[in-house]
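All protein chains but one are shown in place.
Right after this comes chain A.
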Amino acid sequence: MTLGLMAGLLFTPLAWAVLTLLVDFRKGRVVTWLGMAVQMLVSLGLWAVVASDGGFLYLLGGWQAPLGIELRVDGLAVTFVLLTAVVAAACGWHASIYLDPDKAWHRYFWPLFWFLWAGLNAVWLGGDLFNLYVGLELISLAAVGLVALGGQADALRAAIRYLMAALLGSLAYLLGVALIYGQFGTLSLAGVTALLNSAEVPAGLSFALVLMLLGLALKTALFPMHGWLPPAHGIAKSPVSALLSALVVKASFYIAARLWLDLGGHLGSYALAQLIGALGGIAVIWGSWLAFRQVKLKQVVAYSSVAQIGYLFLLFPLTWGVSDAISLQAQQGITLQVISHALAKAAMFLSAGNLIMSVGSNRVDALAGVSRFLPFSLFSFGLAGVSLMGLPPTGGFAAKWLLLQASLASGQWWWLGVLLAGGLLSAAYVFRVYQASFIDDTDIDHFFHPSRSLEVIPMILALLSLGLGLMAEPVLSVMSLPFEAGRGQ
């Protein structure tokens, strides 16, 4: 059972990537629907298995560590696998209607989409530094390709910029990995942690951690390295923007977080933790402010991602040198933030895409009157916005609540200001869009009405991010399940 699930999870995306490469857009669409159903079932099954029996360490093909591929199938990993399945399926479904099948280059959407999915799963489950790197590269290349799919010169320029940033990030990460490997002779995260626990930490090895974190932060678009994100996410086709903001940036953050939680205790320092946290804090404020200032709707949403990503980096100060209980609270808060942002941001990009499609312009002030004639997409947009603002009862609120508690309990009260001000600023940019849509200067319905499915998909995602707040407790209890070595073979 488990074997089948794991095989399905890892190989369907790759198989489908190759399959869809061979056919045109319309056929690729049909093939993809089938694949998405399979992936959804497999992800759900794996999640259920871990939820009921606990996590396990999975050795691909039964090979032991240095040679084989080691997968950590714990609660957190399967939660993200499931999240990926939900968001990717929603974006894929949306794209299958949204993208124009008559543009020749759109057929490449499907293989890229499936490579991206494969890379994401590899990162969530990856247990050693090199395989994480491979997963990360797969994601970056697929993502750059998807951005370039926009077709115009602007899209290509943004894609090239994105590619440069991604390559630079990978380089820094790989350098750090090399340093670690040189010291310990192993790439397994668990192995490195064990060695660190048993031996004296050599001086200078912190540099390796800093390098890896730097590379990953660049890929996650942490302030001040966020410059590449808004053009790329803003110009891509809406389903692509949704995938990028919801999932892709989370992959590099996920690796950074795993590194920090496993190695940070030995190789990190208070100053480093606070510095990273401070950059995150500035990202929240600065990103929200820029989002508020944007003229184009999708740029608002893209800068909002810069801000929301900032919150994630509060993980570093809130888990360093604090009690296990506080650290757990912070980890839970950040995980909820990752999930709720993924759902809400995907919903927001997809509904923004619908809105742009209906008014025929990507400017915020073009939305006047939409509230009367197209309330549904606007409502999804607003509902997702509520989660981004961190207002109850959304997942964003549950995350903020846990982070507030962790900041208070650890005595790092300065993060309170970031959390509260960030919420208010995000309210400012969300309501700016709303306000534009409420202006009632037209009595004529001159809007294009997108198909029902296009409108329903973001609504589902927005409702999920809302429901996450109410269901936070059960979701959190699964994601904190650890893996046990020796099961699942």
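Rule of thumb we're sticking to: a residue touches a chain if its C-beta (ideal position, glycine included) is under 8 Å from a C-beta of that chain, and two chains touch if they have at least 3 such contacts; residues count from 1.
Everything below uses one rule, namely that contacts and distances are computed from a predicted model.
Looking at the choices "Type-4 uracil-DNA glycosylase", "Proton-conducting membrane transporter", "Molybdopterin-dependent oxidoreductase" or "Glycine cleavage system H protein", the name in the UniProt record of the chain not drawn here is "Proton-conducting membrane transporter". Of the listed residues A:427, A:461 or A:481, the one in contact with the hidden chain in the full complex is A:427. From the set A:254, A:349, A:401 or A:447, the residue in touch with the chain omitted from the display is A:401, counting the whole complex. Although one chain is not drawn, its touching partners on chain A can still be listed: residues 329, 332, 371-372, 375, 379, 386, 391-393, 397-398, 400-402, 404-405, 408-409, 416, 420-421, 423-424, 427, 431, 434-435, 438-441, 443, 469-470, 472-473, 476.
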